[in-house]
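Below is a structure I'd like to ask you about.
A single protein chain has been removed from this complex, and every other one stays in its place.
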Amino acid sequence: MNILDILLQQSPALIVATPLLGAFLTPLIGKLGYNVRNIFIIIILAVTAFLVFLLASDVFSGNIHTYVFGGTTSTVLSNTVIRILFEVDGLSIFMAIITVILSLAAVIYSWAFMREETGQDKYYTLLLLMTTGMFGMVLTGDLFNFFVFLEITSIASCALIAFWTHKAKAVEAAFNYMVISTIGALFVLLSIAFLYGKYDALNIAKLASRITPVSFSFIDKLSLILLLAALTMKAGIAPMHMWLPDAYGRAPASISIILVGATQASLYGVFRICFTLYGNVIQIPEVSLGWIMVILGLITMLIGVFMAMIQIDFKKLIAYGALAELGYMFLGVGTGLTILSNPQLSLASNSFALQAMKGGIFHIINDALDVGLLFLVAGAVYYATKESSLNNLGGIARNMKYTTVFFLIGLLAVSGIPPMNGFASKLLIYESVYQLNPILAIIAILASIMLLAIMVKVFYSAFLGPKIDRFQDIREAPKSMLIAMGILASLIIFFGLFPDLIVNTLVEPAVKAITHPTSYILWLTGGV
Amino acid sequence: MFEQLLKTFDTGNGYWNPLVWGFAFLIIFLIIYILRGRGNPSYKRGTEQTKVFLSGNPEYENKELLHVKASNLYWGWVESTKWVINTLKKMHTGRANDYILWFTFMIAIFMLLLGVI
Amino acid sequence: MDIGTVSITILTVIFGAIGVTLFGIIIGLLYKGIDRKIAAHMQGRVGPPIRQPFLDVIKLFVKENIVPDNAIPWVFHLAPIIGLIASITILLYLPIGGFPAVLDGIITSKGDLILLLYLLIIPSLALVTGGFSSGSPYAIVGAQREMATMIAYEFPLAIIIVTIAWRLSLMQNVSHVFTLSTITSIPLWNILGPLGFIGMILLLLTLIIVTPAELSKIPFDAPEAETEIAGGLLVEYSGRNLAMFYLTDAVKTVAMGSIIIALFFPYNLSPILSMNGYPAYIIDFLFYLLKLFLVILFSVTLIRVGVARLKIDQIVYTYWVPLTLLALIGLICIMWDQTIMTQFGIPSVVEILGLT
Partner (left out) sequence: MIANIPFLAVMAMIIIGLATVVFKRNLIKMVIGVSIIESGVNLFLITLGYREHSVAPIYTASPGGIMSYPVPQALTLTSIVIGVAVLALMLSLVIYIYRHYKTLDIRKLGGGEE
């Protein structure tokens, strides 16, 4: 067995352990100096990235990778022994890839962005902890473990939202987020307790195999509702989204971009619960959540664009844009769920449902890149001008050429103009959801045009316009920030130019993973 | 590998090939660029010509006043959808207890829809 | 894929692009001249000669290309070029007369309606960006009006496009309903019953009213409004940059007209006259020019002469309430058509008229 095989075997644990170790080593390494610590953190995340891609290569070849802490798979099979285990399928690794891209970009960006701040050791520790939490959420195969990682993520992210404690609004947003996410997480815990009480298991696969149409009862419904409500709230689906623009808008830009990933990890939780945990009972009429998801998606989309239209705070505006983007994912995946949960229809005869799910899942990574890039640009503008209100900005394209170009790329991508990546996923969504109901596609197209108008407004009021004396001698953002933006921008263009490649390699396994819950469940009995 | 990269993105209901489009875009760019190059590129820098056109009104000393504020953009659109926007604005109070109220409200909605109550 | 096919593909794209560019610009300018002539006659004027738009462009190329102080130069220069190129690329996906679209079948790439919808946005986006980048209050007011108009008309336009594709998706053995080649090969008029026919007419009506806004013509020209904001988003443009926008407008007119033809009148004369070979191409092309003329006459010239300019909030209202309702009624008519036809055994309109 060579070292790669061993690494591959241990990788699920290592992906979580590496940033966790890094987090607690950071204050120590921080004593050695500014550059040493930053290089250390980048190395930690690079190693994690390597492990993620190593694991991805295995998972994409069709395996479900499991890792049992302190035991082997056979120990889990017996009913009495409880073990924490990680179970990685296509969707998990897809989310892990998003997480690693976002956190790498954020850390590279922070190098210059956070240079002047105090308390950087704590900042990086919390950042790595947050990354750990997100990895844990998407990789774990255990419900209670999911709750623990959810809490780790939300505690770390709350502390980071309030990182600029001198800003009253930032602290307020953090407090709101904390109240909401704690209550949400407690409801998740409550429903986990319900499920544990009824089925005597915490393992997602085991629970899923025990929740059958025969056993389905009031308790299952109740815990489904609580899980769904709490996780959609944490994912920022309207009308429980109000914390999201505040939190995104008030946090430092490098944190906003990871928060995008954290929200999406909650979204992953929603999908995991709807498709896998309740995979066996998906066709019971009360559980067919497809239409609920679709309608929530539409509401999210519309509220996002309408509210973004009147925002004047740069980052808050982008946050509302991000909200609208979340709606697309829900729309796409919800359409798939509607068909999947209808006993009369099947995925085979309705290939559009599969396409819609592909679109929704593809949009997750596109949204992470596009919105992430826009947040980074907003941060760069703030860094250069110390101004966050669009009303006071203007004409900075003269001084910040690269940032302007990056913003243009982000603008085109987020509003889905060809040939950027947003267009490919939106095309998939439009050209499939219309078959469920034409109105869905129409509203989605409308929202996308409005998103364009919103972003053009930002482009004008921040970057274009006459020379303003106050901004006469602002300088281009520092190199590390440009590199971070450049990474995201080049990924956006790459994804835009080769959508077919990306859909086939990245998205297809993820879609397969959630539309075939049996393979996730069946490894328990030794099958694949 | 090369053909894999060239493959058209097939959504099941339509096609999209960014590379072909991009190639055509480049060709047309060349044509247009040549065409544009035949035009007159010069103008008199720093003269009255380059001043902003304000129907003869004097330009402000402070150029910032020329910059239309972000909150004034899309007036016509905001005007005709005022009722939606005002309703939405009222929803976003910025207080955690209202947010939790929405959360409880949504739990109730889910319970109604899923037939628990 | 061997070298031969690759080089043929590349050559097709190159020559197609050149041909379409020339076609779009020349026909666009020609129709602009005809439009102006007819409008003048309707207003009791003599009007300029038909070749006037060509002369205008030549004149603009000779004039100075002023870059105002307040503009961001690279955005200011780039916007007109991108707009023109994007509007020409729309033509690459459209069948013109009896010819298939240039990009049809290049590595299985085909024209797609959603793609066209988005490509139509790019010229307007370029116009808006150009206006915003010129740093003049007039231009900014015009640009933001253009953007608001765009949001407004995109709603009914999306309804039209999705409805047509949705109706086609109900048919057996039809795949890729969003591709133009599918849409032109199965004209909806041939399969719809009476109710759907009415719906289709409503959609056509909506599209005809959307067109002037897409091309910023009266009554939806609030972004340019010469009498009010002095040419709006074009106020600072001059010389060859203005010529680019002038050409964009001309090409976009042809593109928009061709989209209406492809969606609603994809018929050709040659099958009826049972001709083939070169005469068929010629007769189809001439027929296409006639169709284009009629479409532009109705959707641009007549509306432009007959109606006065609307205020910007009235534009948004017009599109979001009456026209969206009109399009939605069309959508509902077409949605119910299938059920009613099978329920009551009503034949399609074409069968009633005995045209099969």
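Should a chain be cited, it is by its letter among A, B and C, assigned in written order, with residues numbered from 1 in that chain.
Rule of thumb we're sticking to: contacts are C-beta pairs under 8 Å (C-beta built on N, C-alpha and C of every residue); 3 or more make two chains touch, one makes a residue touch a chain.
Source: prediction; values computed, not measured.
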Next on the checklist: If I'm reading the header right, one chain is hidden. Which shown chains does it touch across the whole complex?
Outcome noted: A, B
Checklist outcome for this item: Answer key for A:V47, A:L190 or A:I439 versus the chain not shown reads A:L190
Checklist entry - Which of A:I44, A:M242 or A:L452 sits in contact with the chain that's absent? => result A:M242
Item to check | Options A:L21, A:I42 or A:V179, residue touching the unrepresented chain | outcome: A:V179
Checklist entry - In the complete complex, which positions of chain B touch the hidden chain? => result 89, 92-97, 100-101, 104
Checklist entry - Which chain A residues touch the hidden chain? => result 82, 144, 148, 151, 155, 158-159, 162, 165, 168-169, 171-172, 174-175, 178-179, 182-183, 186, 189-190, 193, 196-197, 202, 242, 245-246, 312-313
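Just so we're on the same page, only the chains that are shown with their structure count from here on.
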Item to check | Pair of chains joined by more contacts [C-beta pairs], A-C or A-B | outcome: A-B
Checklist entry - If you average the Cα atoms of chain B and of chain C to get two centres, how far apart are those centres in Å? => result 21
Checklist outcome for this item: Taking each chain's mean CA coordinate, chain A and chain C are separated, in whole Å, by 38
Next on the checklist: At least two partner chains per residue is the criterion; list those residues in chain C.
Outcome noted: 69-70, 112, 114-115, 135, 140, 144, 147-148, 151, 165, 169, 178
Item to check | Multi-partner residues of chain B (at least 2 other chains) | outcome: 7-8, 10-14, 16, 19, 21, 52, 63, 66-68, 73-74, 77, 81
Checklist entry - Contact residues on chain A for chain B in the complex? => result 172, 175-176, 179-180, 183-184, 218, 221-222, 224-226, 228-229, 232-233, 239-240, 242-243, 245-246, 286-287, 292, 303, 306-307, 309-310, 312, 351-352, 355, 359, 390-391, 393-395, 418-419, 423-424, 427-428, 431-432, 453, 457-458, 460-461, 465-470, 496-501, 503
Checklist outcome for this item: Interface with chain B, chain C side, in the complex: residues 1, 10, 13-14, 16-18, 21, 60-70, 81, 84-86, 88-89, 92, 102-103, 106-110, 112-115, 135-138, 140-141, 144-145, 147-148, 151-152, 165, 169, 175-179, 222, 230, 235-236, 238-240, 243-244, 311-313, 315-317, 320
Item to check | For the chain C and chain A complex, residues of the former touching the latter | outcome: 69-70, 72, 75, 112, 114-115, 117-119, 121-122, 125, 128-129, 132-133, 135, 140, 143-144, 147-148, 150-151, 154-155, 158-159, 162-163, 165-166, 169, 178, 331, 335
